[in-house]
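A single protein chain has been omitted from the complex, and every remaining protein chain is retained in its original position.
Up next, chain A:
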Amino acid sequence: MRQSNLYVILFSAILTIVLGGLLAATSVGLGPIQAKSVELDTKGQILAAVMEVPEGADVLALYDKVIKSEVLNYKGETVTTDADGNKVVAEKVEIGKQFKKPAEDRLYPIFKFYGEEATDEIKSYILPVYGNGLWDNIWGYIALNTKGTEIEGAVFAHAGETPGLGARITSEEVQSRFAGKELYNEQGEFVSVEMLKGENNPPSKLDEHHVDGMSGATLTGNGVTDMLRNYFKYYQPYFNKKEGATAAL
């Protein structure tokens, strides 16, 4: 009986239904909590680029207080609907998915930071960045000054860089090296920021366009350099337009 084909098929079918049902129930049941975790994680990272988030702070409330966001297209124009006519929300735009499209078709969220006291004045702009590390994708959030010319803060994350080597881009110590770096030289030409090879480079090499590298993780560092250069370029039209508007006034 236990070995008959019918029994085997019935047993497998029932097992599949029971286990499948269990998993489906868990997934549906935990769905809202998971979505909240993802939201918390994203907003926490955005905030970390511009300010020190106090331990145990209500990240979501803080975020709503100090950040306003919009979505741009490749030309730097504000868009409110995507290609299919759906409404877009900057926080919901998945940078990883956008990254797979050609640069001209992507959506570019931008986050405006109004200062920890939430004044009327924009204190800095935060851009999401996305690129390729050594083993897998890397991404992060870069805070720029209001002119879009100087880095004020950076956070990075990664999917699969080597722990202790490339994975160090997530450490505060490495991220802090980017603060104060300039995107344009004195002639106003775009030069971006480069992460150097090797660590503890002499100060002569570490000017306003060069960041000390990570020993043993040059390729991850190159990934960061490329990612930053690309995304600074993508957002250039937006800052240029703003500059033009203020000049016209």
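Assume contacts are C-beta pairs under 8 Å (C-beta built on N, C-alpha and C of every residue); 3 or more make two chains touch, one makes a residue touch a chain; residues count from 1.
Everything that follows uses one rule, which is that contacts and distances are computed from a predicted model.
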Query raised in the report: The complex lacks one chain in this depiction; which UniProt name from "Multicomponent Na+:H+ antiporter subunit E", "Response regulator", "Na(+)-translocating NADH-quinone reductase subunit D" or "Sarcosine oxidase subunit beta" does that chain carry?
Result: "Na(+)-translocating NADH-quinone reductase subunit D"
**Report entry** Contact residue for the chain not shown (choose from A:38, A:89 or A:103)
**Finding:** A:38
Report summary line: Had the left-out chain been drawn, it would touch chain A at residues 2-3, 7-8, 11-12, 15-16, 19, 22-23, 26-27, 30, 33-34, 37-38, 40-41, 157, 160, 162-165, 216
